[in-house]
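As structure tokens, the structure follows; a few thoughts come after it.
For this depiction, one protein chain was excluded, whereas all remaining protein chains were kept in their positions.
Now for chain A:
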């Protein structure tokens, strides 16, 4: 956060957001009071399900194992911020709830912290997707100058994807975990009282949030009203271009990956049949029966390895690509808001300049305020951009290295299957050779050399 933020703004992140009047918050409209907070202890098993009851009973993860996992995450991130990190959140343990009205999934959110804003060092609550959605809207609303990480897509095509399938829930849980970690690692967002409420409150009172949503929608509409930017700084144009181009690359990678999955699944179909032909060949041979069965079993080992590889691609690789597409959208959204902010300032300034020429009045205070807003926005955006770039680099390094690892492990499994087959084939052959020596030898086709 080296960018000089005016007025000692929130960027430092040390003061709770409620103490600061953000330039973008209309002065006469104080920040909406946080949802009603009732603290629940981490050991409260039946934590605040308003409707529906958990199908299974949960046992809270032991604190030490949670901490271990969190520390492992730190190592992976390898970020400078990890040294000073004092808020750890994890999303896990999805549970299906069935009530008369609806069926839904909740996830356990475990928090560990040393921050004084929290009354207890650790919390454990259960939240459903809607609650995450509420949090995100709240964050977007109260921190309009910041990049809010994306949530996984809300709408799922019914019938195409089973919302309650294990894979879907697992993938969504990972994405929600990522979302919450990104928020918790953010120097400003992590101090947002809505996050605090989300992590600690027994019941989330979401009505206010929904009311605010409509208000935000209106204000966005108002600002969008046809200003044209006079001079948008070149760096933002470059950022926009980068985002467009990066999003294009991600789209291409997504398509390639899906194509590979398709090819792999067709390959798998053929390979399975290939293996079964060896089995049926083994059935009609005497001497060759065991070698051929060996080949069939090696082939089926390769099939399993390939299944694993494909599964990993579709459950771990593709979701990350898609998250980044959404992340880019979030970033573009912030940039649009910045442009609107600048446009508003330029519009007012222009009007003021005209008025001054006519009436010789000084530039009114509200125009200056507007200018401050733009500067704040720029500072926040730049800081978020830097952070986003760092995260992106880290995430993709991890993602691609992981892809390489999975492929290496696939080949290693296949290799060991074939190597063990050779051992079998050769043992048998040495036996045979000793018998054969006494019989009439014959010409053998030379093995083909490569």
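What we mean here is this: a contact is a pair of C-beta atoms (placed from the backbone, for glycine too) under 8 Å apart; a residue touches a chain by one contact, two chains touch by 3 or more; residues count from 1.
The working rule: contacts and distances are computed from a predicted model.
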Item checked: Protein name (UniProt record) of the chain left out of view, among "Protein YIPF", "Cullin family profile domain-containing protein", "U three protein 7" or "PX domain-containing protein" -> "PX domain-containing protein"
Item checked: Of A:98, A:120, A:354 or A:425, the one touching the omitted chain in the full complex -> A:425
Next item on the list: Taking the full complex into account, find the residue in A:114, A:130, A:237 or A:407 that is in contact with the omitted chain.
Entry: A:407
Check: On chain A, what residues meet the omitted chain?
Finding: 242, 245-246, 249, 252-253, 256, 259-260, 263-264, 266-267, 270-271, 273-274, 277-278, 280-281, 284, 287-288, 291-292, 294-295, 298, 393, 396-397, 400-401, 404-405, 407-408, 410-412, 414-415, 418-419, 421-423, 425-426, 428-429, 432-433, 436-437, 439-450
